[in-house]
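Of the protein chains in this complex, one is absent; all others appear in place.
And then subunit A:
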Amino acid sequence: MAAAARDWRLAPSAALLLVCLAGSARGAFHRQLSAKLNPGYSSLPPGGDLLHVRAVGVNDTLHYLFSSQGAPTLLLLHTDSASSDIQVNWTQFLARNTSGGLWVEPESSLQFSSALVFSRLLEYDDVNDTATPTSDLFPPYDLQNFTWSRLNLSGPAPTALLCGGVARGSLCLRLAVFGDEGRGQRWPRLLHSANSSQMEVWLDGVAPRSPRSRFLLELQTVGGAYLPSRVDVHRSIDDEFTPSIFQVSQWVSSAVDGSAVLGFVQWKPVAYRRSDPVLEDATPCRHSEPVPQSGAAAASSSALVRAFFATPHAVGLNVSFGLAGEPFYNGSGFLSWTLLVGVGSPPVDAFSPLVVGIMAVSLGTPMILLLLGGVCVCFRKRDGTNAGQAYEPIN
(Lines give C-alpha, C1' and ligand atoms only; values in the text may rest on other atoms or scores of the structure.)
Protein backbone atom coordinates (compact mmCIF):
# COMPACT_ATOMS: atom_id res chain seq x y z
CA MET A 1 0.00 0.00 0.00
CA ALA A 2 2.83 2.32 0.83
CA ALA A 3 4.35 1.61 -2.57
CA ALA A 4 1.12 2.58 -4.23
CA ALA A 5 1.17 5.85 -2.38
CA ARG A 6 4.68 6.54 -3.54
CA ASP A 7 3.66 5.94 -7.16
CA TRP A 8 0.92 8.47 -6.76
CA ARG A 9 3.33 11.02 -5.50
CA LEU A 10 5.23 10.63 -8.76
CA ALA A 11 2.22 11.15 -10.96
CA PRO A 12 2.10 14.95 -11.05
CA SER A 13 5.82 15.37 -11.47
CA ALA A 14 5.77 12.82 -14.29
CA ALA A 15 3.02 14.82 -15.94
CA LEU A 16 5.13 17.94 -15.57
CA LEU A 17 8.10 16.20 -17.09
CA LEU A 18 6.01 15.13 -20.06
CA VAL A 19 4.83 18.67 -20.58
CA CYS A 20 8.39 19.94 -20.52
CA LEU A 21 9.53 17.26 -22.95
CA ALA A 22 6.66 18.02 -25.29
CA GLY A 23 7.53 21.69 -25.08
CA SER A 24 11.17 21.16 -25.94
CA ALA A 25 10.34 18.71 -28.75
CA ARG A 26 8.01 21.25 -30.31
CA GLY A 27 10.64 23.94 -30.19
CA ALA A 28 13.26 21.79 -31.86
CA PHE A 29 12.41 22.80 -35.44
CA HIS A 30 14.88 25.41 -36.57
CA ARG A 31 15.57 27.50 -39.65
CA GLN A 32 18.85 29.10 -40.62
CA LEU A 33 18.27 32.78 -41.29
CA SER A 34 20.23 35.11 -43.52
CA ALA A 35 19.29 38.63 -44.48
CA LYS A 36 20.34 40.69 -47.46
CA LEU A 37 19.42 44.28 -48.20
CA ASN A 38 18.84 45.12 -51.86
CA PRO A 39 20.32 41.84 -53.21
CA GLY A 40 22.20 42.45 -56.44
CA TYR A 41 22.00 46.23 -56.30
CA SER A 42 25.23 48.03 -55.69
CA SER A 43 24.01 51.18 -53.98
CA LEU A 44 20.73 52.35 -52.46
CA PRO A 45 17.88 52.02 -54.93
CA PRO A 46 15.77 55.15 -55.38
CA GLY A 47 12.22 54.98 -53.97
CA GLY A 48 12.82 52.44 -51.23
CA ASP A 49 14.76 49.35 -50.13
CA LEU A 50 14.14 45.68 -50.67
CA LEU A 51 14.96 43.28 -47.85
CA HIS A 52 15.36 39.59 -48.51
CA VAL A 53 15.46 37.16 -45.59
CA ARG A 54 16.14 33.53 -46.42
CA ALA A 55 14.96 31.02 -43.85
CA VAL A 56 16.40 27.62 -44.70
CA GLY A 57 14.91 24.54 -43.11
CA VAL A 58 15.76 20.86 -43.53
CA ASN A 59 14.28 20.48 -46.97
CA ASP A 60 12.49 23.73 -47.69
CA THR A 61 13.15 27.44 -47.71
CA LEU A 62 11.02 30.42 -46.83
CA HIS A 63 11.78 33.71 -48.51
CA TYR A 64 10.60 36.90 -46.84
CA LEU A 65 10.71 39.98 -49.02
CA PHE A 66 9.91 43.32 -47.55
CA SER A 67 9.90 46.49 -49.57
CA SER A 68 8.81 50.08 -49.39
CA GLN A 69 8.75 50.60 -53.16
CA GLY A 70 5.18 51.87 -53.14
CA ALA A 71 2.96 50.66 -50.32
CA PRO A 72 4.87 48.59 -47.73
CA THR A 73 4.58 44.96 -48.73
CA LEU A 74 5.68 41.70 -47.23
CA LEU A 75 5.97 38.92 -49.81
CA LEU A 76 6.25 35.40 -48.47
CA LEU A 77 7.44 32.58 -50.72
CA HIS A 78 7.56 28.95 -49.70
CA THR A 79 9.78 26.63 -51.72
CA ASP A 80 10.41 22.92 -51.27
CA SER A 81 14.14 23.17 -51.87
CA ALA A 82 16.81 24.03 -49.34
CA SER A 83 18.85 25.79 -52.03
CA SER A 84 16.28 27.98 -53.74
CA ASP A 85 17.05 31.67 -54.11
CA ILE A 86 15.58 34.94 -55.32
CA GLN A 87 16.59 36.82 -58.42
CA VAL A 88 15.79 40.47 -59.01
CA ASN A 89 15.85 42.34 -62.28
CA TRP A 90 16.33 45.75 -60.77
CA THR A 91 15.55 47.75 -63.90
CA GLN A 92 12.20 46.02 -64.23
CA PHE A 93 11.60 46.05 -60.50
CA LEU A 94 12.14 49.79 -60.18
CA ALA A 95 10.23 50.63 -63.36
CA ARG A 96 7.12 49.01 -61.82
CA ASN A 97 5.21 48.55 -65.05
CA THR A 98 5.55 44.88 -65.94
CA SER A 99 5.69 41.74 -63.92
CA GLY A 100 8.69 39.46 -63.89
CA GLY A 101 11.08 41.74 -62.06
CA LEU A 102 11.49 39.20 -59.24
CA TRP A 103 11.41 35.41 -59.36
CA VAL A 104 12.39 32.26 -57.53
CA GLU A 105 15.11 29.96 -58.75
CA PRO A 106 14.44 27.15 -59.44
CA GLU A 107 10.96 28.25 -60.36
CA SER A 108 9.50 24.74 -59.99
CA SER A 109 10.30 24.69 -56.28
CA LEU A 110 7.66 27.33 -55.47
CA GLN A 111 4.90 25.91 -53.28
CA PHE A 112 3.02 28.94 -52.06
CA SER A 113 3.26 32.66 -52.47
CA SER A 114 1.37 35.41 -50.78
CA ALA A 115 1.88 39.10 -50.28
CA LEU A 116 0.55 41.29 -47.50
CA VAL A 117 0.12 44.90 -48.56
CA PHE A 118 -0.43 47.72 -46.08
CA SER A 119 -2.42 49.83 -48.47
CA ARG A 120 -4.27 52.67 -46.74
CA LEU A 121 -4.75 54.38 -43.42
CA LEU A 122 -8.28 55.64 -42.87
CA GLU A 123 -9.48 58.11 -40.32
CA TYR A 124 -13.00 59.06 -39.29
CA ASP A 125 -14.67 61.47 -36.94
CA ASP A 126 -16.50 59.44 -34.32
CA VAL A 127 -18.79 62.26 -33.22
CA ASN A 128 -21.28 60.06 -31.40
CA ASP A 129 -18.70 57.65 -30.01
CA THR A 130 -20.19 54.65 -31.76
CA ALA A 131 -16.93 53.41 -33.31
CA THR A 132 -18.74 52.54 -36.54
CA PRO A 133 -17.06 54.18 -39.53
CA THR A 134 -19.77 54.98 -42.05
CA SER A 135 -19.86 58.06 -44.21
CA ASP A 136 -17.84 60.42 -42.07
CA LEU A 137 -14.47 59.14 -43.28
CA PHE A 138 -11.77 61.70 -43.95
CA PRO A 139 -9.82 61.37 -47.20
CA PRO A 140 -7.63 58.29 -46.68
CA TYR A 141 -3.87 58.34 -46.41
CA ASP A 142 -2.46 56.25 -49.27
CA LEU A 143 0.58 54.46 -47.96
CA GLN A 144 2.11 54.19 -51.45
CA ASN A 145 2.47 57.99 -51.50
CA PHE A 146 4.34 58.26 -48.21
CA THR A 147 7.98 59.16 -48.05
CA TRP A 148 9.48 56.10 -46.41
CA SER A 149 12.70 55.97 -44.49
CA ARG A 150 15.45 53.56 -45.50
CA LEU A 151 15.11 50.10 -43.99
CA ASN A 152 16.84 49.98 -40.67
CA LEU A 153 18.17 46.49 -39.93
CA SER A 154 19.10 45.26 -36.47
CA GLY A 155 19.05 42.44 -34.00
CA PRO A 156 20.08 38.82 -33.91
CA ALA A 157 16.76 37.70 -35.33
CA PRO A 158 16.65 39.96 -38.36
CA THR A 159 14.36 42.92 -37.73
CA ALA A 160 13.72 45.75 -40.09
CA LEU A 161 12.24 49.10 -39.20
CA LEU A 162 10.43 51.24 -41.73
CA CYS A 163 8.86 54.59 -40.97
CA GLY A 164 6.88 57.00 -43.06
CA GLY A 165 5.72 60.49 -42.19
CA VAL A 166 2.02 61.19 -41.93
CA ALA A 167 0.33 64.32 -40.64
CA ARG A 168 3.26 65.55 -38.52
CA GLY A 169 3.61 62.08 -37.01
CA SER A 170 4.74 58.75 -38.30
CA LEU A 171 3.50 55.33 -39.25
CA CYS A 172 6.10 52.67 -38.60
CA LEU A 173 6.35 49.00 -39.42
CA ARG A 174 8.77 46.63 -37.78
CA LEU A 175 9.32 43.22 -39.32
CA ALA A 176 10.89 40.42 -37.33
CA VAL A 177 11.68 37.07 -38.92
CA PHE A 178 12.12 34.02 -36.73
CA GLY A 179 14.15 30.88 -37.10
CA ASP A 180 12.81 29.22 -33.98
CA GLU A 181 9.63 28.86 -32.07
CA GLY A 182 9.21 31.54 -29.47
CA ARG A 183 7.16 34.39 -28.22
CA GLY A 184 7.32 38.14 -28.61
CA GLN A 185 8.78 40.09 -25.71
CA ARG A 186 6.12 42.75 -25.70
CA TRP A 187 2.36 42.56 -25.58
CA PRO A 188 0.48 40.96 -27.27
CA ARG A 189 3.35 38.43 -26.98
CA LEU A 190 2.18 36.41 -29.96
CA LEU A 191 3.46 32.86 -30.22
CA HIS A 192 5.52 32.45 -33.37
CA SER A 193 6.94 29.41 -35.11
CA ALA A 194 9.89 29.02 -37.44
CA ASN A 195 7.34 29.39 -40.24
CA SER A 196 6.26 32.89 -39.41
CA SER A 197 7.33 36.48 -39.12
CA GLN A 198 5.91 39.23 -37.01
CA MET A 199 4.90 42.67 -38.16
CA GLU A 200 4.34 45.46 -35.67
CA VAL A 201 2.55 48.57 -36.91
CA TRP A 202 2.31 51.78 -34.94
CA LEU A 203 0.99 55.26 -35.39
CA ASP A 204 2.95 57.78 -33.37
CA GLY A 205 2.03 61.44 -32.96
CA VAL A 206 -0.21 61.61 -36.00
CA ALA A 207 -2.22 64.85 -35.88
CA PRO A 208 -5.86 63.75 -35.89
CA ARG A 209 -8.18 65.69 -38.15
CA SER A 210 -10.89 65.84 -35.49
CA PRO A 211 -10.81 65.70 -31.70
CA ARG A 212 -12.70 62.41 -31.78
CA SER A 213 -10.72 60.64 -34.47
CA ARG A 214 -10.38 56.92 -34.76
CA PHE A 215 -8.26 55.04 -37.26
CA LEU A 216 -8.58 52.06 -39.54
CA LEU A 217 -5.87 50.20 -41.38
CA GLU A 218 -6.56 48.61 -44.74
CA LEU A 219 -4.72 45.37 -45.46
CA GLN A 220 -4.64 43.32 -48.63
CA THR A 221 -3.42 39.84 -49.24
CA VAL A 222 -2.38 39.19 -52.80
CA GLY A 223 -1.87 35.81 -54.42
CA GLY A 224 -1.05 34.62 -57.91
CA ALA A 225 -4.35 32.80 -58.27
CA TYR A 226 -7.63 33.04 -56.48
CA LEU A 227 -7.45 31.33 -53.12
CA PRO A 228 -10.42 31.14 -50.78
CA SER A 229 -9.70 33.23 -47.73
CA ARG A 230 -11.64 33.82 -44.55
CA VAL A 231 -11.12 35.25 -41.10
CA ASP A 232 -11.65 32.77 -38.29
CA VAL A 233 -12.09 34.14 -34.83
CA HIS A 234 -11.14 31.61 -32.21
CA ARG A 235 -11.99 32.05 -28.59
CA SER A 236 -9.27 31.00 -26.24
CA ILE A 237 -9.46 30.63 -22.50
CA ASP A 238 -5.79 31.38 -22.26
CA ASP A 239 -4.93 35.06 -21.78
CA GLU A 240 -1.71 34.65 -19.84
CA PHE A 241 0.39 36.22 -22.56
CA THR A 242 -2.08 38.87 -23.65
CA PRO A 243 -3.94 39.79 -20.48
CA SER A 244 -7.70 40.19 -20.83
CA ILE A 245 -7.77 39.14 -24.50
CA PHE A 246 -9.63 35.89 -25.04
CA GLN A 247 -9.70 35.82 -28.83
CA VAL A 248 -7.38 35.29 -31.71
CA SER A 249 -8.22 36.18 -35.30
CA GLN A 250 -6.76 34.25 -38.22
CA TRP A 251 -7.03 35.31 -41.80
CA VAL A 252 -6.23 32.10 -43.60
CA SER A 253 -5.79 31.24 -47.25
CA SER A 254 -6.62 27.65 -47.92
CA ALA A 255 -6.01 25.46 -50.95
CA VAL A 256 -8.63 25.72 -53.70
CA ASP A 257 -10.21 22.45 -52.61
CA GLY A 258 -10.35 23.83 -49.10
CA SER A 259 -8.31 20.95 -47.70
CA ALA A 260 -5.21 22.57 -46.24
CA VAL A 261 -4.34 25.96 -44.85
CA LEU A 262 -1.48 27.32 -46.91
CA GLY A 263 -0.80 30.67 -45.33
CA PHE A 264 -2.10 32.91 -42.59
CA VAL A 265 -2.16 36.33 -41.06
CA GLN A 266 -2.84 36.05 -37.34
CA TRP A 267 -3.52 38.74 -34.76
CA LYS A 268 -5.16 39.30 -31.43
CA PRO A 269 -7.96 41.86 -31.47
CA VAL A 270 -6.09 44.34 -29.34
CA ALA A 271 -4.05 47.45 -29.93
CA TYR A 272 -2.07 49.38 -27.35
CA ARG A 273 -2.30 53.10 -26.79
CA ARG A 274 1.23 53.53 -25.45
CA SER A 275 4.59 52.30 -26.61
CA ASP A 276 5.28 50.89 -23.16
CA PRO A 277 1.79 49.67 -22.38
CA VAL A 278 0.13 48.62 -19.17
CA LEU A 279 -3.11 46.65 -19.15
CA GLU A 280 -5.29 49.78 -19.18
CA ASP A 281 -3.70 50.92 -22.44
CA ALA A 282 -5.18 47.98 -24.31
CA THR A 283 -7.89 48.94 -26.74
CA PRO A 284 -9.94 46.37 -28.63
CA CYS A 285 -9.99 46.25 -32.40
CA ARG A 286 -12.30 44.73 -34.96
CA HIS A 287 -11.93 43.62 -38.53
CA SER A 288 -14.28 43.76 -41.49
CA GLU A 289 -15.04 40.73 -43.61
CA PRO A 290 -12.46 40.15 -46.37
CA VAL A 291 -13.69 41.27 -49.80
CA PRO A 292 -12.10 40.73 -53.22
CA GLN A 293 -10.38 43.83 -54.54
CA SER A 294 -8.79 44.87 -57.78
CA GLY A 295 -5.57 42.97 -58.37
CA ALA A 296 -4.44 45.58 -60.87
CA ALA A 297 -4.74 48.35 -58.30
CA ALA A 298 -2.73 46.29 -55.81
CA ALA A 299 -0.05 45.74 -58.44
CA SER A 300 0.18 49.41 -59.25
CA SER A 301 0.48 50.36 -55.58
CA SER A 302 3.23 47.90 -54.67
CA ALA A 303 6.41 47.13 -56.58
CA LEU A 304 6.71 43.65 -55.05
CA VAL A 305 3.23 42.65 -56.15
CA ARG A 306 3.83 44.08 -59.63
CA ALA A 307 7.18 42.33 -59.98
CA PHE A 308 6.26 38.89 -58.71
CA PHE A 309 2.64 38.20 -59.68
CA ALA A 310 1.62 37.98 -63.31
CA THR A 311 -2.08 37.89 -62.47
CA PRO A 312 -2.52 39.23 -58.95
CA HIS A 313 -5.68 38.45 -57.03
CA ALA A 314 -6.26 40.72 -54.06
CA VAL A 315 -8.52 40.39 -51.02
CA GLY A 316 -8.77 43.27 -48.56
CA LEU A 317 -10.09 44.00 -45.10
CA ASN A 318 -10.04 46.84 -42.63
CA VAL A 319 -8.94 46.67 -39.05
CA SER A 320 -10.51 49.36 -36.92
CA PHE A 321 -9.02 50.38 -33.60
CA GLY A 322 -11.15 51.16 -30.56
CA LEU A 323 -14.73 50.38 -29.63
CA ALA A 324 -17.50 52.67 -28.50
CA GLY A 325 -16.53 54.22 -25.17
CA GLU A 326 -12.83 53.63 -25.63
CA PRO A 327 -10.56 56.70 -25.59
CA PHE A 328 -9.99 58.44 -28.91
CA TYR A 329 -6.66 58.60 -30.69
CA ASN A 330 -5.74 62.04 -29.40
CA GLY A 331 -5.92 60.74 -25.82
CA SER A 332 -2.46 59.21 -26.11
CA GLY A 333 -1.48 59.99 -29.71
CA PHE A 334 -0.22 56.45 -30.10
CA LEU A 335 -1.54 53.12 -31.37
CA SER A 336 0.33 49.90 -31.92
CA TRP A 337 -0.90 46.67 -33.37
CA THR A 338 0.90 43.41 -34.03
CA LEU A 339 0.29 40.63 -36.49
CA LEU A 340 1.92 37.40 -37.48
CA VAL A 341 2.40 36.35 -41.11
CA GLY A 342 3.41 32.85 -42.06
CA VAL A 343 2.90 29.70 -44.08
CA GLY A 344 1.05 26.56 -43.08
CA SER A 345 -1.31 26.52 -40.14
CA PRO A 346 -1.15 29.34 -37.61
CA PRO A 347 0.51 28.51 -34.29
CA VAL A 348 -1.84 27.57 -31.48
CA ASP A 349 -1.28 28.85 -27.96
CA ALA A 350 -1.02 26.33 -25.15
CA PHE A 351 -0.96 26.68 -21.39
CA SER A 352 2.41 27.64 -20.08
CA PRO A 353 4.25 24.98 -18.08
CA LEU A 354 3.86 27.24 -15.06
CA VAL A 355 0.05 27.08 -15.23
CA VAL A 356 0.08 23.33 -15.83
CA GLY A 357 2.55 22.93 -12.97
CA ILE A 358 0.54 24.97 -10.50
CA MET A 359 -2.68 23.15 -11.34
CA ALA A 360 -0.99 19.74 -11.17
CA VAL A 361 0.59 20.44 -7.80
CA SER A 362 -2.44 22.10 -6.27
CA LEU A 363 -4.85 19.41 -7.43
CA GLY A 364 -2.41 16.58 -6.83
CA THR A 365 -1.40 17.41 -3.28
CA PRO A 366 -4.88 17.14 -1.71
CA MET A 367 -5.32 13.81 -3.52
CA ILE A 368 -2.06 12.51 -2.14
CA LEU A 369 -2.99 13.82 1.27
CA LEU A 370 -6.32 12.04 1.06
CA LEU A 371 -4.65 8.82 0.04
CA LEU A 372 -1.91 8.98 2.64
CA GLY A 373 -4.45 9.85 5.28
CA GLY A 374 -6.64 6.96 4.21
CA VAL A 375 -3.71 4.57 4.36
CA CYS A 376 -2.73 5.90 7.76
CA VAL A 377 -6.21 5.47 9.15
CA CYS A 378 -6.44 1.96 7.72
CA PHE A 379 -3.19 1.00 9.42
CA ARG A 380 -4.32 2.53 12.68
CA LYS A 381 -7.53 0.58 12.54
CA ARG A 382 -5.80 -2.71 11.72
CA ASP A 383 -2.97 -2.28 14.24
CA GLY A 384 -5.22 -2.21 17.17
CA THR A 385 -8.93 -1.93 17.20
CA ASN A 386 -8.67 -1.16 20.86
CA ALA A 387 -6.08 1.58 20.49
CA GLY A 388 -8.62 3.83 18.82
CA GLN A 389 -10.91 3.59 21.80
CA ALA A 390 -8.20 4.44 24.29
CA TYR A 391 -9.05 8.08 23.69
CA GLU A 392 -11.83 9.26 25.84
CA PRO A 393 -13.67 12.47 25.18
CA ILE A 394 -12.06 15.05 27.41
CA ASN A 395 -15.12 16.94 28.54
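The rule is short, and it goes like this: a contact is a pair of C-beta atoms (placed from the backbone, for glycine too) under 8 Å apart; a residue touches a chain by one contact, two chains touch by 3 or more; residues count from 1.
In this text, contacts and distances are computed from a predicted model.
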{"item": "Name of the absent chain as recorded in UniProt (options \"Lysosomal dipeptide transporter MFSD1\", \"Glycogen [starch] synthase\", \"Coatomer subunit epsilon\" or \"C-X-C motif chemokine\")", "value": "\"Lysosomal dipeptide transporter MFSD1\""}
{"item": "Listed residues A:V278, A:A296 or A:V348, member touching the removed chain", "value": "A:V278"}
{"item": "Of A:T242, A:Q266 or A:S320, the residue in touch with the unshown chain", "value": "A:T242"}
{"item": "Touching residue (missing chain; options A:P46, A:P139 or A:P366)", "value": "A:P366"}
{"item": "Residue numbers in subunit A that touch the chain omitted from display", "value": "235, 237-246, 278-280, 351, 355, 358-359, 362-363, 365-366, 369-370, 373, 376-377, 380, 388, 391, 393, 395"}
